[in-house]
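The other protein chains are all here in position, but one chain of the complex has been omitted.
A, B and C label the chains in the order they appear, each numbered from 1.
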Amino acid sequence: MAVTHDFRSDNTAGAAPEILDALARASSGGAPSYGADPWTARVQERIAALFETEVAVFPVATGTAANSLALAALTPPWGAVYCHTDSHIQGDECGAPELQTGGAKLIDLPGADGKLDPAILDTAIADTGAGSVHRIQPASVSLTQATEAGTVYSVEEVKAITAVARAHGLAVHMDGARFANALVTLGCSPADATWRAGVDVLTLGATKGGCLAAEAVVFFRPELARDFAFRRKRAGHLFSKMRFLSVQLEAWLQDDLWLRLARHANAMATRLARGLAGIEGAELIFPVQANEIFVRLPEPAIAVLERTGFGFYRWDGPLLRLVTSFDTPQAAVDDFIEIVRTAKKTA
Amino acid sequence: MAVTHDFRSDNTAGAAPEILDALARASSGGAPSYGADPWTARVQERIAALFETEVAVFPVATGTAANSLALAALTPPWGAVYCHTDSHIQGDECGAPELQTGGAKLIDLPGADGKLDPAILDTAIADTGAGSVHRIQPASVSLTQATEAGTVYSVEEVKAITAVARAHGLAVHMDGARFANALVTLGCSPADATWRAGVDVLTLGATKGGCLAAEAVVFFRPELARDFAFRRKRAGHLFSKMRFLSVQLEAWLQDDLWLRLARHANAMATRLARGLAGIEGAELIFPVQANEIFVRLPEPAIAVLERTGFGFYRWDGPLLRLVTSFDTPQAAVDDFIEIVRTAKKTA
Amino acid sequence: MAVTHDFRSDNTAGAAPEILDALARASSGGAPSYGADPWTARVQERIAALFETEVAVFPVATGTAANSLALAALTPPWGAVYCHTDSHIQGDECGAPELQTGGAKLIDLPGADGKLDPAILDTAIADTGAGSVHRIQPASVSLTQATEAGTVYSVEEVKAITAVARAHGLAVHMDGARFANALVTLGCSPADATWRAGVDVLTLGATKGGCLAAEAVVFFRPELARDFAFRRKRAGHLFSKMRFLSVQLEAWLQDDLWLRLARHANAMATRLARGLAGIEGAELIFPVQANEIFVRLPEPAIAVLERTGFGFYRWDGPLLRLVTSFDTPQAAVDDFIEIVRTAKKTA
Partner (left out) sequence: MAVTHDFRSDNTAGAAPEILDALARASSGGAPSYGADPWTARVQERIAALFETEVAVFPVATGTAANSLALAALTPPWGAVYCHTDSHIQGDECGAPELQTGGAKLIDLPGADGKLDPAILDTAIADTGAGSVHRIQPASVSLTQATEAGTVYSVEEVKAITAVARAHGLAVHMDGARFANALVTLGCSPADATWRAGVDVLTLGATKGGCLAAEAVVFFRPELARDFAFRRKRAGHLFSKMRFLSVQLEAWLQDDLWLRLARHANAMATRLARGLAGIEGAELIFPVQANEIFVRLPEPAIAVLERTGFGFYRWDGPLLRLVTSFDTPQAAVDDFIEIVRTAKKTA
């Protein structure tokens, strides 16, 4: 049946009006193609200013492209990428990092609340066998911020991970498909959340945050980006009418729009989590720190929700994943809670 | 200096208003992600209807993605792709086909007016050494319609090429970055221009034709597309908010918009070519059959054009490439002609 | 110091005299290159006869080549290979399967005694998400016989694994670097140990078993080998003077030499294990069923062994791996036991 209240994902939402308006405005007149346009130049400057450092920025259209190309810049074909078992690069990109790196190996590691554990990471790297020709060689660490579990690494937690990576000579990638959601939770500066905490390359995701299709690969050590332009082109991710990619990022980063949109999504998740927390039979699985909620609900409640047009994914039986977005109406959240509360009573 | 009259490329243009409007309309409300949305379903149906046959359609955002993924569906890592020396896949995609195929080899062949020559193609395939384990194996032929020279293969010419391919057991790909421009020149049906003439897979380009970033890989033999969805995802070319890709194609194909836009671009090119043809010292290099003109002009004329804000690329010294697009103003064409005529006189 | 009693590996041994003699005999006279020689034809026939079925046989020189090319024949770039955590393909080939498959993913699974566990395998395959475009696709299972733990799957255990694979539509590869050692333990026919138990492709390793450098990739379903010749050539594993590769295999399989050599290696391992089993402080870790022993010894005993010219690898502190080979002298085994017994007493 038709989904009227959408908690399936933040990528089932459309785009924010500000983005669409900017897109339309960017269309008039000729502009150099393939990134030599003024929008792309301004995005580079904007991100440098926001992150308070020199950066090399490459807009692409999908998170999978951003992640896999970024990892390829850090990892040789015989390299190892350390990541969480539940990370998107490991489980949801159909082997994209393997394609772009030329066959590197992802070493997936367990960790509570969707987060890498520094001790487990340290052991895993040490056990890989750096220097032995029989072994793949430790090359990079990828952590996801906010995580796939809807949690947020504290800055200290990020530092603990990057310190392990650094101690072994590895580069650090942050998959920030929901970086904005994490940032508003952290309340710190973008710089503090990334390169000052030891991150070398960030996938700055804007698609889930209100754009149509736009991500920026942000290198905080521009020397790592030396070959990136060739990798991007070769992978088919250099847009001819690049302005339409860049203008999305420009508008999204303008006047804190990205933070406002993320703040709303997070607020809706928090409101939903708090509402559900008070209901007997509803069990939250992870701390709700961004815009994703993992909650076990009674089947009768789930049945009513489904009948009523609520959309969500069953992660595992009665364990649901609920995702809020920049345009989730508060009424949908309140209705959700009310249905669970009521269904529970009548069940 | 600023380009005010743009003949640099059809990808320096913006997007057609109809496309932007459709994009904005598509944004409201939730929609399943990754292509399970109604826009994507309708594009599939629309293309099937337009081409009067069963098709498997995969929207992607760039021509390089479309071409390289299509070729990968036809060509094993040890396969040979036969193409024209001046083809985009050979010279302008930084090795994208090699990436997606896992290292296949492009055999580039000469041919007048940017077109493959059936006899040269036949010899080249025969000489490759099919069956010998030392040799790469003939796998596919890729022809570009309209060509990089701004010419258009007649249907008979396409058939001559595909007949050679078929005789050797090879599949045929058509790079249709400017397919619409070719189609309005041919005046035949999309089906006659493609699968009825022996084409197996078409890159149906909409970006240059008035979209922001949208191409469709169209398989006329759907069994060839069996693995394509995995290839596309793995390459980072599956959009999460797919509706924004599909709606561009939908709007572009609606009510013959694509043909109207292409017709305008072609008309401007024809007008420009005819105007230049009458001027002493202006030498057209190829027949002008789509929206590209290759013309040798006197340097004094070029100097005036450059000073006056005309944008174009020098292909080789005084040999210019001029490209018209869906929004090239007739006045710009006429001004161009007038400047060449006048500059010639005064030089 | 110099190793005089070598238990480091079965690849630290030289070659059996019968192999060297055959090699020298094969050198006289001209022979067609690249596998069109009579030795290669005879190896194909010999293996077909030994395994009592039609086979496609491809000699190569290393186990890594054999394994990775075999897996590439079974697994697309977006495919998953299920294997044991301690398998050679996962831990000791520097990502060779990833190179040859074009970036497939190895899913490594735990299992007692170095063996895959059918239930764990079944769950892992089911959890991969076959059919979802976001997920790599289950493609093949690789099991090692004898295992890296020196154990041997019973025929029933092999069948249990291949039944799981078959139920999910996956192909089965057996890494038989020490297949001969397993076979003499099993005491069954080569056919019963492989294709009759559900194995599709076997890496038949002869290097460790007494050759210089020779392995055979044996396809029991020849249709799977359709592209193998191209893969092998392209990977640089087609020898020009192929007779020198094939004659090793021919001589090794002649008159049960391969089984005699393996029987000796196994007998030495058994003798060593039995000898150590009776000594206090010596702890065998896995059942000794082939030619590898994993044993924890008291450090004083290890020190004496090292001083006395015994060669072996420390797997983890006082946990040693001892490997016997076709030419391990019985005296070396007895001396080893005696030293451990004595050192223990005097410690």
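Here is the rule we go by: contacts are C-beta pairs under 8 Å (C-beta built on N, C-alpha and C of every residue); 3 or more make two chains touch, one makes a residue touch a chain.
Quick caveat: nothing in here was measured; it's all calculated off a predicted structure.
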Contact set (omitted chain vs shown chains) is A, B, C
Check the options B:G91, B:P118, B:G281 or B:P300 and report the residue that touches the missing chain.
B:G91
Which of C:T12, C:T123 or C:T342 sits in contact with the chain that's absent?
C:T12
Among C:V43, C:L74, C:C94 or C:L186, which one touches the chain that has been omitted from the display?
C:C94
Determine and list the chain B residues touching the chain excluded from the picture.
77-78, 91-95, 98-99, 101-106, 133-136
Name, in rising order, the residues on chain C that touch the hidden chain in the full complex.
3, 6, 8-9, 11-15, 20, 23-24, 26-34, 60-66, 68-69, 93-96, 99-100, 207-208, 212-213, 230, 233-241, 243-245, 311
Write the list of chain A residues that the hidden chain touches.
34, 76-78, 102, 133-134, 137, 227, 229-234, 238
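One rule holds for everything that comes next: only the chains that are shown with their structure count from here on.
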When you draw the chains as points and link the ones that touch, which shape shows up: line, ring, star, complete, or other?
complete
Give the identifier of the chain nearest to the protein's overall CA centre, each chain being represented by its own CA mean.
A
Chain centres from averaged Cα atoms put chain A and chain C apart, in whole Å, by 43
Between chain A and chain B, what is the gap in Å from one C-alpha centre to the other?
34
Express in whole angstrom the distance between the two chain centres, defined as the mean CA positions of chain B and chain C.
52
Which chain A residues sit where two or more other chains touch them?
93-95, 99
